[in-house]
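As you look at this complex, bear in mind that one protein chain is not there, while each of the others sits in place.
Right, subunit A next:
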Amino acid sequence: MVEHADIRVVHRGGSKINFRAPVISDDSRLLLCASGECVKVYSTSTEECVHHLRAHTDVVTGVVLRPSNHLQVYSCSMDGTIRLWDFTDAILIKTYVIGQPIYSIYASAQHNGMFHLVAVHLQQSTEQLVEARELSVVISHVSSNPAAIAFGRAGEYLASTKGLQLEVFFLKKQKSNRFSLKEENKKGRKNTFSCVTCHPTDDCIATGHEDGQIRLWRNFSHKKEYTYSTLHWHHTTVGSLCFTPEGTNLLSGGVESVLVQWRYNQDTQRDFLPRLGAAITHVTVSPDGTLFTTTHSDNSKSCYTLTAQALLICLYCSRESIETDLLIDPRSKALVMNGKPGHLQFYSLQRDKLMYNLDIVQQEYIYQSDLQQFEVVKAAFNSSGNWLATVEREQKDAELELNLKLWAFDDQTQSFVLNTTISAPHENRITALCFSPATDSQTTTVLVSSSKDGHFKAWQLTYLQYEGPCWSCDFVGAYHGLVPSCCCFSADGSLLAVSFQEVVTVWSSASWELLTTLSQPPGDIRDLCFGQLSCSKYLLGTSTSNLLLCWNLLTCSCKITAPLLMYTSLPTFAVIAASFSSLLSVFVFKPSEPRPIFSQKAVCSGKVMRAVFAPREEMLESCEESSQWLNRCQLYFLSQHMDLMTFTTKAEEDKLMDSSKQLVIDDTVAMTPFHLLLGKRRKEREDSARPYTAGLPMSLTHVSSPSQLLQTPAHVLPSTSYLCSMFVRSLLISVTDNRSVTQYSYSTNTHSSAFTGFILHGSTSVPK
């Protein structure tokens, strides 16, 4: 097996941004969030990712603004280092090595010239304070949850919660007070602390609890005479708490995905912001108090101002597994997978940005932790992207509710519109869904669904006279009562392969006749796909006994059985099959050859969740044998941490580097009233200055001699290269448009004739 130096695995986006609370810069323009091994800097106004701060070698666990300089930021990571960055220009300033995994970082504004760091190491359960390079333990036995520790008013004390205990540590006096709650009070509620925050100007600590209560602790400098009051609205765990900078409001969020705003000292007054999309994990307020940011469990972030809101989403990932698999929308070339609950997300691979969410279930989502809801479990596109089939499932105790929905692409609205809903298409879970490839417009599109109830069904598009097209069942097939696991159409749509445990049955899609059966025991078939283009006679499959099988359909003989530990196999755009083994190696095969044409070990850390081949926009012209398979398509795969990775060649990478040097949208000038006044005037001035340059070609076409141009001062002229091409073009037009005029100019003006001569000879050098 050959390793290829010029093919590399690169990170292409995705990744979680909801791991830790984000940080908003002082001027509310930038948003910093820890995302995997780097810190991403987003613009709050354009939602674009401005910078990546990359240097850490492990997961970044905390980001905090430097109190003494608001243009710098500290980040800590599991690799045991803390780095100081200039986040506006993405420059690494300093690196502090701690040597132990750091779980969170806090900074206090009042301690000038130093910063406090709370690093928690799980094995030792200690808390360490660093001044310059010295460490000292402040509190031990703290929780690794960053929300469990908070700095108090003016950095005088530190509040830390763990389990049922609240510990307040006074930094000046170097002593701590501990308050513990009873395990369960009368009504059987859980009193465990979930988060803590401190009032910025008052001696007050707000704690969230697992039963949904919020307690406001006061007078905690005394061990006995402390008091607390209770606020209750949440019905389950309070996920996050935050005071506004002036301390007038307290914000709280939880599983209900409602942002609740409590007036400080006016407990009865509450404001709500309901239906935010998913459970709230972090709430942050910008230092000037104009912007709230909520981070949700589905990897989205929303910024709310008092009137408008912006949504920043990397890649929705609410569940552990992506049930729909990764799909490529043939129309927009977007990556399609499970998004928000009950939605399909369309994610642009080129821009690493969510395009839109398609609401599949069309039902109000109830934010309740233990409620079973409809989930999109399968999806399939037909080859032209006109039809989308989705399956949604609700499993409630023993009852199973299935809906098969077919969506037609509407050209006017440029989105999918629900065409047919088939409730209970099968009696049991649907295992596979595939469209027949439409070879021409005459043949009707067929959708095949296979289910655990032992049948596979073919659905056909029928045209009703008065109601337009809709889908209906055309054929129900079964094979000896076995359970079908996957199905696949051949490239020309004439054959349908359905695997029933260890048997693969091949059906004619025209007459629904069973043509042949193939089997290669032991082991059930797990994946099936037909070869394409020159390899269309091959049927590929993987089995649970870790074999890659390849049948030649002309001879019905099994050609290759490669004993590999398969993870998944995928059909390709061209003639390749790629497979991931459990050792995290990738092998790329050509169905006609028994040996892999490409292999790479350890492509990423953690499991590979899903993978998909995406066709390229433009073909690469690589002549090398080893990288030819990347010419027409790209292999994307999703790691356990929701990082989207792909393989690229060196040449492609270079090309990408060039194109990525494009300008980021400039939003450095804040929209102040002054800007509105001055900016407008400046723009006007620019506009008034422009006609001179913009008007050049106009004037040139009409001016018979360029001497006028040559007489103007050189410092007000645009660059010569710009002028030259314009000048030459103006001459060309005059030649074609009006022959008599050129003849006149030819006879009178030697300058212009010289220029035409240059053009005719194809010379690029122009005399100055």
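By definition in this document, a contact is a pair of C-beta atoms (placed from the backbone, for glycine too) under 8 Å apart; a residue touches a chain by one contact, two chains touch by 3 or more; residues count from 1.
The working rule: contacts and distances are computed from a predicted model.
The UniProt record for the undisplayed chain lists the protein name "U3 small nucleolar RNA-associated protein 15 homolog", from the options "Exosome complex component RRP40", "U3 small nucleolar RNA-associated protein 15 homolog", "Centromere protein S" or "Eukaryotic translation initiation factor 3 subunit I".
Touching the chain that is not shown, out of A:D86, A:E394 or A:D524: A:E394 (per the contact rule at the top). For the chain left out of this panel, the touching residue among A:V10, A:L92, A:A154 or A:V476 is A:V476. From the options A:R275, A:R595 or A:K650, the residue with contact to the chain not on display is A:R275. Note that of A:E364, A:D411 or A:E617, the residue touching the chain absent from this view is A:E364.
The hidden chain makes contact, of the residues A:H455, A:R610 or A:H641, with A:H455. Listed by residue number, the positions of subunit A touching the unshown chain are 273-277, 309, 359, 362-366, 368, 371, 373, 394, 423, 455, 465-466, 475-480, 514.
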